[in-house]
Every structure is written in structure tokens, then in C-alpha cells.
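Heads up, one of the protein chains got dropped from this complex, but the rest are sitting where they should.
Here the chain labels run A and B in written order, and each chain numbers its own residues starting at 1.
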Amino acid sequence: MTTERPDVIKESGGLELPPLGDTWYIAGWAPEFEPSLPVSRMIAGEQMVLYRVPGGRMVGLEDRCPHRWAPLSLGRVEGEHIRCMYHGVKYGSDGQCVEVPGQDLVPKTLCVRSYPIVEKHHLVWVWIGDPAKAHPSRVPDLSVMDEPQWRLYQGVVEYKANHALISDNLLDLTHVRFLHERTLGRPVATVSGTPSGPPQVRAEPRRLDNGVRAEGWYPGSRIIAIPKSVPDGDLWMRSDYIVPGILISRGGMYAPGTATECEGLPPGTQHVPLSDGLAIHAVTPMRARNTRYFYLQGFRVSDAEKDETDAIWQVSQEAFVEDLKMIEAQQENVALDSPHRMGGIAADRGLVMFRSLMKRLISDRN
Amino acid sequence: MTTERPDVIKESGGLELPPLGDTWYIAGWAPEFEPSLPVSRMIAGEQMVLYRVPGGRMVGLEDRCPHRWAPLSLGRVEGEHIRCMYHGVKYGSDGQCVEVPGQDLVPKTLCVRSYPIVEKHHLVWVWIGDPAKAHPSRVPDLSVMDEPQWRLYQGVVEYKANHALISDNLLDLTHVRFLHERTLGRPVATVSGTPSGPPQVRAEPRRLDNGVRAEGWYPGSRIIAIPKSVPDGDLWMRSDYIVPGILISRGGMYAPGTATECEGLPPGTQHVPLSDGLAIHAVTPMRARNTRYFYLQGFRVSDAEKDETDAIWQVSQEAFVEDLKMIEAQQENVALDSPHRMGGIAADRGLVMFRSLMKRLISDRN
Partner (left out) sequence: MTTERPDVIKESGGLELPPLGDTWYIAGWAPEFEPSLPVSRMIAGEQMVLYRVPGGRMVGLEDRCPHRWAPLSLGRVEGEHIRCMYHGVKYGSDGQCVEVPGQDLVPKTLCVRSYPIVEKHHLVWVWIGDPAKAHPSRVPDLSVMDEPQWRLYQGVVEYKANHALISDNLLDLTHVRFLHERTLGRPVATVSGTPSGPPQVRAEPRRLDNGVRAEGWYPGSRIIAIPKSVPDGDLWMRSDYIVPGILISRGGMYAPGTATECEGLPPGTQHVPLSDGLAIHAVTPMRARNTRYFYLQGFRVSDAEKDETDAIWQVSQEAFVEDLKMIEAQQENVALDSPHRMGGIAADRGLVMFRSLMKRLISDRN
């Protein structure tokens, strides 16, 4: 039999990237993991079982009982332990075998890999790489989610595409006008009655230590995410795209003239936004051409009733399906041939910066 | 990532053949291409987008925007142009980029391959190979379809099989008696009341410049395609199978004694047929083991009412499903092993002639 490893992701010279090592990856939204219910997850080519023990702590183990290679995710959580439900071999949360039915001796060699795991910002994070480097402080800072003003919506979807193609999508928002012309990119009515055209989100990207930032003022613009009761004014938006593939986008409406007053710089604490909004999107590579995609949208509770933000969220979800369809088709084209002929355009600046950073990190860590 | 190319079709020593290069291939029936609606097609391993511009002209381009490899077939036709609906890059019908949103400079290197394309005989033809050799005069002559006497029926189906297996099928009509024993090959009632047995279509094939011809007289025979009101007589049939895989079959009933009078040669202009019929079948290789199969049947309007020819067409379509099932099963057997042990029989003469011609042309052109 061939010992093919469809899960192993190798370096490529083209559009596809392998997953970055020594990194915290999002395994799921916290509520995806119910107490004592084992869940199977493929993250960066590694198949693992995740479970929540009594008291709430998360455990992550290799999803393969070394006895006969049955998946532990078909097993039973017993307190801190998990028992393989094929022949009953039991493991502790450190991956060490603690019981073999029918024998007293428990061989030390019977163990599975244990993954560093933390729960933070409503998300469960798993460390892929050298466990010695798995400091919880390296979890990307998404504490903005924890602020109390938000009404949050979130979801997850699986892509049949390499994670880098999805990051590209999030790093170049000029696609909103074309791909999302019927959803996020459609003109919206202004409070004054004149429709506002599609958002021209073209701020120049610049490098951050761990990613790329694009921020800017759009006086007189409105986007679909701004509730209708919010007056017209100066729209301000900032999008940070950080390693290994997380978009943190925040923006809101300010009183007319604020952009001029700020001379193009971000609003200060003295500027009270008329509305405030948050979007977080993140990719977790599963296999070479499979990615789990997490998304969240937040509205300031005081900006609009739930009915209205429900409706905005509905439009966002339609847009996510537009992205999915396009990116999976793009992946099929990439799979047909090696991408040696490619043409760059000006709008690529942000994604080229981020790819360059990722490639350097991959080269350093993997 | 591996850069596998499932679409590349290589030479094989056995039953499967690669597609012939420097050839016009049928992309579809003309009505398959509605104005301004882009259609994706895989032809001979090349993925292309086809669209009809205002005024009706057809355009064929590589289905892959060189910017980020998104398929142009998900794009929007704008006059003669097509716009990629991922980031909005626009191309002319010659494949040259004409607009990049957000920048003035349009790089000359941003272009896609343009395919020679013509519309002729109700069909859209695409040239695969050296564009300099794409003379419309090289489109196979199917002008018989354009004659006004016909009531035409046509269809298309996708096969999970190499094109050569389908050509084999069309080149050896002895299979009608067995594979189609319940449809095309079943005995039919003669006008005199005695049922006519299955057609013994066994004329000796001979080589044409661009294919193989089999023609002959079958006095006293009837086939299902002859309308019931046509008197019994001498059946005459001619089948030409021409490069790269097109069957042009014509036949009809003549007054009793015509075969003898013609001394086995084809009927002359002085012989007025009691009925006249046409069948055209053609294969377009998609990938190594995927083929698009086009078929057409024509009846002389004056021979029968539409109800009757509708019913005959229904039987033909049932027979096409019998072919599909058998040939896909044959392909599965071929895929299991390399076809080194094969046994020829006398009925193979036509297909052996045609395969020999195809292999010589493939060797010359590819």
C-alpha cells in the first residue's frame, strides 16, 4: 500500500502557501466544544481530538490511539481522561496511557502527542510546532471582542482552498466592489437621500511587526454595515491583517469634518464616533487545499436594534458565499497548473506585503 | 503542493488516445451560447471561457485571469470585453487587458490566450493548436445539415471515457444488434407485414483522405429510423467517420430493384429516395477520460409528421444511454489495467483504419 499523506502541506513557489509553524491556530469558537464531547479537528495537517473536561478546561491530543490507530474522537471522555472505545485503552490529558483493560502493566511507550491549548477571546487556540515555545502571550490579541459594547454575530465555514487564497481575499478589499456588487458593495441610501456609491476602500497598506495595516477616512461614504439611523458623516476604517491569517477590522461614522480636523490621522479619544463596528475573520489551514474560515461581526448595541443588525448580518453571510464560490473556483484553476504566469496590479500591495512576511516566517520557523 | 495536471492527456499504447492537435473542435451547439453569458468549457485539456458578444460573434479566451487565477467564466461580459468579477480586471476579445481598476497603467503582460473560434453548421468550433493554422476552411464540412429539407433533433452528453472509445463505438455498427437489441437494433414491422430483422450493416469500410467510409445496399431491410408510411424497398446507407471524430451518416429507402440497377454502387441523382435521413455524431475530448458527445438526427420533413419522428428520436436517445453505460464500464476496465492483451475481429476493420489514421496525424501534429 502506498503511504500517501494527503494532509502534508509542502512549500510552493506560487499562490499556495504551507501553514506556518510555531503558531497558535484557532480550533473553533468556544461553544463548539461542549463538555465531555470529543471533537475531531485537522489543523495544519495534524489530526487531533479536542475535548472539554469537567471544570471547562480544554484538552488537545493526537487523534490516534497508538494501540491499533483507532481515532480517539470516537472515544469517551472520562473526567480528565479519554478512553478509546475500540479496545478500551485510556489516556490522560497529557497524552500518557493510564489504563489498559485486562492487564496491570501500562507501557510508558503507549502515549499520544498532547497539544498546547488555550481558550481566549471566545476562541479555542491550539499550538502547532515546538511545545516549548507555546506561550499563551503569543495568542493574537483579539481583546477588542471582549469589550462590553458589542452585539456579536459569528460563524464558521470550510473552504476547499488553500488558506493563502483566503488571506489574499481579505487583504485586498477592492474586490468588494466587483465580487460583492449585489451585497456588501452595493450603493446604500444616505440619510440625506442621495445614494452613496460603493465604498472606495483604498487606503495605502503599511507593514506592522506582525502584519499589514490599512486605515483611512472616507468622508461622505456609507457602507452597508452602518445602521440606517446613524447620521451621515466621515467614515473611518482600519483593517489589520496579522499572522497567521487574522483580519481585525474596525470602523465607524464620525461627525462631518472630523477627517479634516484629524488631518488624515486616526480619530483620537476626544472624537466620539456616531457608530462603531467590528469585524474579525481568521483562517486555519487544515490540509493543503482545505481551510476552516471563522468570521465575526460586531455592532455597538446602542447603534441599532437587533432586527436591523440581524438584517445586516444576513447580507454579510450572502457575501461570504460569494467569496467561497469564487475562491474555490480560483483554487480549481490553481490545481490545474502551476501558477508561473501571474500579473500583479497596484491593489496587490497589501497582500504582497503580507505574503512576503509569511514566507520569511515560514522560512525561519518551519 | 503537487502540481498535478489531471487535464493533460498523454499518448498511450492502448485503447486510449490523446487529442489531436491543430484541429477544430466542437465547443457546443450554437444555442448553448446565449448573448453575453460566459460559458466555461474544457477542450482537449484546455480550460476556456466562451461568450457571444453583441452582434452575435463568439469569443474564446483562456478561463483564468492572470492576476489571481480566478475563472473569467464567473465574470461579466461588457460589450466585446469580459471583466473578471473578482477584482475587476477587464480583457478584450483578443485576450489583452484593457482596464485595471484603481490604476491608469495597464501592463502589456496582463493578457490571456485567445482561441480562434468560428460558428458554422449550427455549431461553435474552437481551434486547439497553432493559431496560425486555424483556417476556417479546415472546419469539417457538415453543410448537409444546412439543407432545408430536414427536421433536426440534437443533443449533447458528457462521457466519463476517452474519446477514442466513443469513436470505436461509432465506427463499428455491428454493436447495434447486441447493445441496442431493445432499441435501434430491434426488428421492425415492414409495410408488407413481415417483420424485418436487425439491420446487418456490414459494408466494407474504405479509407477516405480524412477518415473512413462504409456504404452499402440492404434490399428488403428496414431500420427504426425509416418512418412507417415509407414503402418497403432497398435501403441504402453511407457512414463517413472523419477526423477528429465525426460521424456523418445518411441513408434512405429506394424503390425495390434500385440496388440491382445500381450494381452495388451508390444511388445516382436519377434515383429519387422514398425517404431520406441524416445522423451526425461527434466527440470532443475534454480530459484524458472525459469527452463531450454531440449527436444530431435529421428526417426529411415530407417523410413523416413530427409526432412520428419525435417517437423515433425518443428511441435513439434510449440507445445513447445504452452506449454511455457500456462505454463508461469499458473505460473502467481499461483504467484498471494497461490494455496489452486484445483480440481483433473482422468487424474491427473500420475502427482500425481510423485509429491508424489518427495515430499518424497525432504523431505528425502533436
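Operating definition for what follows: a residue touches a chain if its C-beta (ideal position, glycine included) is under 8 Å from a C-beta of that chain, and two chains touch if they have at least 3 such contacts.
Computed from a predicted model, the values in this text were never measured in an experiment.
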So one chain is hidden, and I want to know which residue out of A:89, A:124, A:274 or A:304 touches that hidden chain in the complete assembly. A:89
So one chain is hidden, and I want to know which residue out of A:30, A:53 or A:100 touches that hidden chain in the complete assembly. A:100
Specify the residue from the set B:82, B:253, B:334 or B:358 that touches the hidden chain. B:334
Quick one: which of B:120, B:160, B:177 or B:238 touches the chain that's been left out? B:177
Go through chain A and note every residue touching the omitted chain. 1, 3-7, 47, 63-64, 66-71, 74, 83-89, 97, 100-103, 107, 109-110
Over the whole complex, note the residues of chain B touching the chain we left out. 9-10, 12, 15-16, 162, 168, 172, 174-175, 177-179, 181, 202, 288-289, 325-326, 329-330, 332-339, 341-348
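The rule is short, and it goes like this: only the chains that are shown with their structure count from here on.
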Starting from the mean Cα coordinates of chain A and chain B, work out the distance between those two points in Å. 48
